[in-house]
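All protein chains of the complex are present and in place, except for one that has been dropped.
Chains here go by letter, A and B, matching the order in which they are written, and residues are numbered from 1 within each.
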Amino acid sequence: MDVYGRMKELGIELPKAPAKGGVYAQAKEFGQGLIYISGCVPTIDGESPHGKLGAEISIEQGQECAKNCMLNVLAVLEKKIGDLNKVKNVVKILVFVAGTDEFYQHPQVANGGSQLLVDIFGEEVGAPSRSAIGVNALPGNVPVEIEALFEVI
Amino acid sequence: MDVYGRMKELGIELPKAPAKGGVYAQAKEFGQGLIYISGCVPTIDGESPHGKLGAEISIEQGQECAKNCMLNVLAVLEKKIGDLNKVKNVVKILVFVAGTDEFYQHPQVANGGSQLLVDIFGEEVGAPSRSAIGVNALPGNVPVEIEALFEVI
Partner (left out) sequence: MDVYGRMKELGIELPKAPAKGGVYAQAKEFGQGLIYISGCVPTIDGESPHGKLGAEISIEQGQECAKNCMLNVLAVLEKKIGDLNKVKNVVKILVFVAGTDEFYQHPQVANGGSQLLVDIFGEEVGAPSRSAIGVNALPGNVPVEIEALFEVI
């Protein structure tokens, strides 16, 4: 499987890796080919969407945000390793969903991010272990933030 | 130590591994014998309890939920590796406790989950590194969700 051919078929184009928003590394390699990607927020049309699930943001918009977070995660990963075909395992993602105290459909929102991984890398490689949780607020009032752990060759 | 003998002594019976609630892998192996188990919610008498700490759920109920999340984590792990005697290290758990803005006893709740690990695997193997935090809402309005990292032979 060539990842870029798959992405082209799916009409997926990687964005430019986002700018760093603080004192940290956007990607950190450790152990034998393990890489942690720092929490990415969505950027749609060059701007970060604002608001919370259960209020200004619908589930569909939240899923689009999760997909967009994941595109940023992959852009950061590509910048680090040069070629997404080197990905041999999407190990783990942690999906933070900013919502009201009565919003409980975090997994549906998170699916927008993990589905992209499955679409690009296939079920076996791409389906990560995952937690999806609610939080009362995220940086800059974005609706979703995702961090990820990859294993590469 | 045989894990199943210990569990029998303690009167602990593993539930059937829960159904998957989204697009992800319930367990993902990586590196040398490392396995991430996706966030598990509690199921008591076949249903997930609802509510939050500091409101509908007491600390004792929360501890029972945390224990039950962990039983589900172990059920998923057993489904993945076949035999819990292969566990050589419970590396890390992350315990999310849904509570009111004024509930601050997350560690007491989380103990319900980590105590089970110590009971089953013993202190040295079973006591994991841990974070226990509050969140304003969890999937399906469950009170507790736990993810875990194991090392197996």
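Here is the rule we go by: a contact is a pair of C-beta atoms (placed from the backbone, for glycine too) under 8 Å apart; a residue touches a chain by one contact, two chains touch by 3 or more.
Here the structure is a predicted model, which means the values were calculated and not measured.
Across A:I37, A:L71, A:A127 or A:V152, the residue that sits in touch with the chain not pictured is A:I37. For the chain left out of this panel, the touching residue among B:G22, B:P107 or B:G140 is B:P107. Where chain A meets the missing chain, the touching residues are 21-28, 30-32, 36-39, 94, 96, 98, 135-141, 145, 147. Within chain B, the residues in touch with the undisplayed chain are 31-32, 34, 89-94, 99-108, 110-111, 114-115, 118, 127-136, 149, 151.
Quick note on the criterion: only the chains that are shown with their structure count from here on.
Averaged C-alpha coordinates put the centre of chain A at 25 Å from the centre of chain B.
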